[in-house]
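Report on the following structure.
Below is a slice of the complex: some chains, not all, each in place.
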Amino acid sequence: MIFENNDHIVFAGDSVTDAGSAGEASVPMFDNLGHGYVRHIDSLLAACYPERCIRVTNAGISGHTTRELLARFDRDVMSQKPDWVSICIGINDVWRQFDVPAIHEYQVMPEEYEKNLEEMIEKAKNGTKGVFVLSPYYIEPNPADRMRARMDEYVEICRRLAEKHGCVFIDLQKLFADYCGYRHSSYLAWDRIHPNQVGAALVAREFLSRCGFDYNH
Amino acid sequence: MIFENNDHIVFAGDSVTDAGSAGEASVPMFDNLGHGYVRHIDSLLAACYPERCIRVTNAGISGHTTRELLARFDRDVMSQKPDWVSICIGINDVWRQFDVPAIHEYQVMPEEYEKNLEEMIEKAKNGTKGVFVLSPYYIEPNPADRMRARMDEYVEICRRLAEKHGCVFIDLQKLFADYCGYRHSSYLAWDRIHPNQVGAALVAREFLSRCGFDYNH
Amino acid sequence: MIFENNDHIVFAGDSVTDAGSAGEASVPMFDNLGHGYVRHIDSLLAACYPERCIRVTNAGISGHTTRELLARFDRDVMSQKPDWVSICIGINDVWRQFDVPAIHEYQVMPEEYEKNLEEMIEKAKNGTKGVFVLSPYYIEPNPADRMRARMDEYVEICRRLAEKHGCVFIDLQKLFADYCGYRHSSYLAWDRIHPNQVGAALVAREFLSRCGFDYNH
Amino acid sequence: MIFENNDHIVFAGDSVTDAGSAGEASVPMFDNLGHGYVRHIDSLLAACYPERCIRVTNAGISGHTTRELLARFDRDVMSQKPDWVSICIGINDVWRQFDVPAIHEYQVMPEEYEKNLEEMIEKAKNGTKGVFVLSPYYIEPNPADRMRARMDEYVEICRRLAEKHGCVFIDLQKLFADYCGYRHSSYLAWDRIHPNQVGAALVAREFLSRCGFDYNH
């Protein structure tokens, strides 16, 4: 597995990452990791690799777009001295274009999204062992849905930047779309955004599958 | 307008009808009408037709399927001595097939749905001036979506029974699908089920349009 | 209808405008528009004119007189870059003269009221497409009631200033007095000030009737 | 003063009597007398006549009409073995005709009001030293107001029954109307029904003035 003893992984993101963690950059003490995919990853790493002392920090905040995350990236992410950084951001950049279409200042357009994300990736690469880029997504299997189609543009920006900067790219849009082949989206998330525990387990499994993780280790 | 002085309209249904009303059969006193389409209809009738004293009662309860609504139909609806009855039920009958697919006893299949609904319509016709049947819906414009497709089966049952029994049929599925031509579903309801105030205004307008209501009366 | 695509309307006022909106200048996201006439107007515009993307902001704060509203008018109203401004203020200026007659610093006399209101109208006209002036009111049909009589003086100031500055004047005092021909004031508001949902629907209908709004659009 | 040592006075009524007392028939222990006129009467009797041990019980319940009060009169009033009974009821009998005009079962018409009240007076006279009948009221000085005019009919029923049965009649309608010669009704009660502490002091003074009470005793 790619994570070595004492490695520190910081997960940056929005409410999907946050998932009820207590504060901005939360530690795995007293339930501060939230109850989303970050918690699942921490639990599985600790359960399956007890001989390694891997540290996980949750740096997600609900409602954030790339604009807010960028503004706090140094304080909440890089100041934690991470060995690995995971970035999962963009859902709110797109969502606000559809649920409050009249409020333009809440929305982040593709050019700004790309600029913000690239700035964060560059910061994250600096002095770390690796960067994960988790795509935004909409748990909507129909590619003709307008918000899904818009989200796909942002997913492509993610993919492009991840490749350009040598990051691990994780396509959560595809992950969820594939799962919708078996179950309806309402099984995972009533609002098609915030996954329940099954969805969190799915994201964690996808993430860990890219890290050489062995469940039966 | 079809409603005459002192007419009493009782709205039966699930959480879409309930929308936070205090109890089972709620009266328009002390905010007991909830904040959904029932409240909108009451407000518009009272604002535009002050010379008529029309009474509105909310008999919706969150989470109910046709099974639960039928069980309480005499107590909560018919005992209110309505002049008009509106029935909007079936969303949960379908939803449970998709969000908790393993729990079969929570789901209501089409045959039972038809039987339950017809029994309620027959009760509702007895001694009243008219019955409204509001279709269940899923605010999903894609007809290929599995839950939308399943919902369409129930909408058709509604339409068929309404015609058979001479009820006013209101196709909320079509109403919302049409609106999605302008705005994304997330603008009306994050979970594609519970409409916000805009959605409630839409349902109220559709309902009133079938009653000879004149906004500028 | 006079509102065009992407127009932004800001409603300034006191608790009648505020009606439970979360903060000072609230947006139509996450129920921040309150539950009064502003919400009704937003819902009806969005329901009936989905092809236009009209933005509504609630800038009411409970308890405010013209003195407090003027002090925050730049921050809460004009900084929102409105295309249209609606001002409904003065109830508390008068009410405090009757419910706490001994506390003079809580009351706003006619001259100051006129000065404050005119200053706000002048700010509001600057760079916008139009200004609405909604009169204060007391849901009291008896013109001999002392508080009603006093309120009438303020209504006249409103009317005069609206005409002088070419604003749309909406006489809420008359609207409610007319309605009291059909129902007792306690039907609309126990305290004869804060309208329930029926009263909010009345105000919204009156407002929209001056905007070329068509309910059956 | 007419109250002798160890006399027990029970006050029956609605929310005006209740005024936040803890339960149905409340005792002057642990703040169970509410904070309305009953509390004022108890405090003044105890402060000015410490040598007499007069017991006061609050038997008011919010929202009650004569119909509900009659139903519990034996349990809550007569079972307390009162020496004196005070009855103040009827506001809700009338109010419901105006604030929820469509809900007929919430309203009590004059004939039923008279019958209910007389039945209570007859019970109250049985074995006691005296009965007080406090009229219902609406703090509205305009006799042409429809709810005020309707209330006046009920006040007259009160007066007539009090005289017929030799009760002390206290005309609260006149008391408040007179006070409105000095201050606007909103000074006493925003809803013109529930008096604030000033109104409670007024009612207590009127009551005590009929009992030979001397403030400087």
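We call the chains A, B, C and D, going by the order they appear; numbering starts again at 1 in every chain.
In this text, a contact is a pair of C-beta atoms (placed from the backbone, for glycine too) under 8 Å apart; a residue touches a chain by one contact, two chains touch by 3 or more.
Remember, predicted model here, so these are calculated numbers, not experimental data.
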Assuming 4 chains are placed, give the number of copies in the entire complex as this structure defines it. 8
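Keep in mind that, in the parts below, only the chains that are shown with their structure count from here on.
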Counting shared numbers against all numbers at the contact of chain A and chain B, is it over half, same, or under half, different? same
For the Cα fit of chain A against chain C, please give the angle of the superposing rotation, nearest 5 degrees. 90
Select the chain at the greatest separation from chain A, using centres from the mean of Cα atoms. D
In whole angstrom, how far does the Cα centroid of chain B sit from the Cα centroid of chain D? 44
Which positions in chain C are in touch with at least two other chains? 183
How are the chains arranged in terms of who touches whom: line, ring, star, complete or other? other
Between which chains is there touch? A-B, A-C, B-C, B-D, C-D
Listed in rising order, chain D residues that touch chain C in their complex are 95, 98-101, 141-142, 144-147, 183-184, 186-187, 190-193
Enumerate the contact residues on chain D facing chain B in the complex. 99-103, 106
Quick check on the complex: what are the chain B residues that touch chain D? 6, 8, 27-29, 53-55
